[in-house]
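Only one protein chain is missing; all other protein chains are in place.
Showing chain A:
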Amino acid sequence: MSKTDVVVTGLGATTPLGGDVATTWSALLDGRSGISMLPEDWHEKLPVHFAGQIAQEPSEKLPRPRLRRLDRTQQFALIAAQEAWADAGAPEMDPLRLGVVVSSGIGGILTILEQYDNFREKGWKRVSPFTVPMLMPNSPAAAVALEFTARAGAHAPVSACASSAEAIANAVDMIRAGRADVVIAGGTEAAIHPLNIASFASMRALSTRNDDPQTASRPWDKDRDGFVMGEGAGILVLESAEHAAKRGARVYARAAGVGYTNDAFDIVQPDPEGAGQARAITQALTDADLKPSDIVHVNAHATSTPAGDVGETRAIRSALGDSAADRVAVTSTKSMTGHLLGGAGAVESIATILALHDGMIPPTINTSELDPEVAVDIVLDKPREMPGGDIAAINESFGFGGHNIALAFRRA
């Protein structure tokens, strides 16, 4: 039986580079960094003084009474979902055929920490009655479902930094399984807080390049020293090709295939052989009915950590084979956005889709000297034009816990 074709008909984002997709995308093509300094009073206690903080605060888009009952993850998700839904033409549809899959890697941790402060300082009565519906990790999915009256199901797969890529994969599966015609899918993260910075810093996972924060995220550079924490959300509207055609929707790309694997190697370290990552790519290709030579571009997970970046390029080479791997153009947009954790896979899927749609691959910035072990061609400093024709690209996302997700998008 042939699979239902799934297409992307709407995009929305709020990121360290801009409050919407258009500003984020133009900043990515311009090679701009979205990294900025954290509040002064955090510096003394932390080894890291910068992060990829959102470019446009939710208070510019949502009224105050709504903000106070939504965790920041929900605020980002709603803002991005509103943009994506409008971008898709706000289709009139049966609520029973509209689904939601929106993830967060960590959940409403800012709510937890803020309410814990309230509890300790002022007592239980001063804990917001909205604490529970704000902190639960399914709260962004639930908020989006409420906003758009999506009754086919609302899901929130959690796989750390692979969460929003997994959400998109689940959404594709949901449409293929016939459970929905349209799914609003993606992810969100809002975890910039001293405790979380301290937690990642204590793993020695973060860059400490405090004297030059905008060059700190430098995937594959010889002197990379860790990732830069970011916040934000990306949301896609996915739709069965049949439903999209019937309503004459504009199609950005086909969501052609998905691959899910787990390393089962270590709770945080990626398998240095990249076998699980390579299997995810292979699965996505098979699922999409694509050949390795169809893949012209990979938006890599590459977070700028010493351990992860190089192994990923080996996995790409092993999955695609030498001849396709020699021609694939690989980039890491995290060099500009920082690492959006549970928002990363969705924002980077948007970059992958727009690269196919607009024919331009955003560059990797800050990488002045490539690690000699990098096994593929990296798009450095300047955007690169894509070839024409029926081509495809892959977005990869990996998460603590060994999760590997590969998403294959194909030019429509």
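In this text, a residue touches a chain if its C-beta (ideal position, glycine included) is under 8 Å from a C-beta of that chain, and two chains touch if they have at least 3 such contacts; residues count from 1.
In this section, contacts and distances are computed from a predicted model.
Q: Of the options "NADH-quinone oxidoreductase subunit NuoG", "Peptide/nickel transport system permease protein", "Acyl carrier protein" or "Sodium:proton antiporter", which is the UniProt protein name for the chain that has been left out of view?
A: "Acyl carrier protein"
Q: Of the residues listed, A:129, A:372 or A:388, which one is in contact with the missing chain?
A: In the full complex, the listed residue that touches the missing chain is A:129.
Q: From the list A:68, A:222 or A:382, which touches the chain that is not on show?
A: A:68
Q: Given the full complex, what residues of chain A touch the hidden partner chain?
A: Touching the missing chain: residues 63-66, 68-69, 125-126, 128-130, 133.
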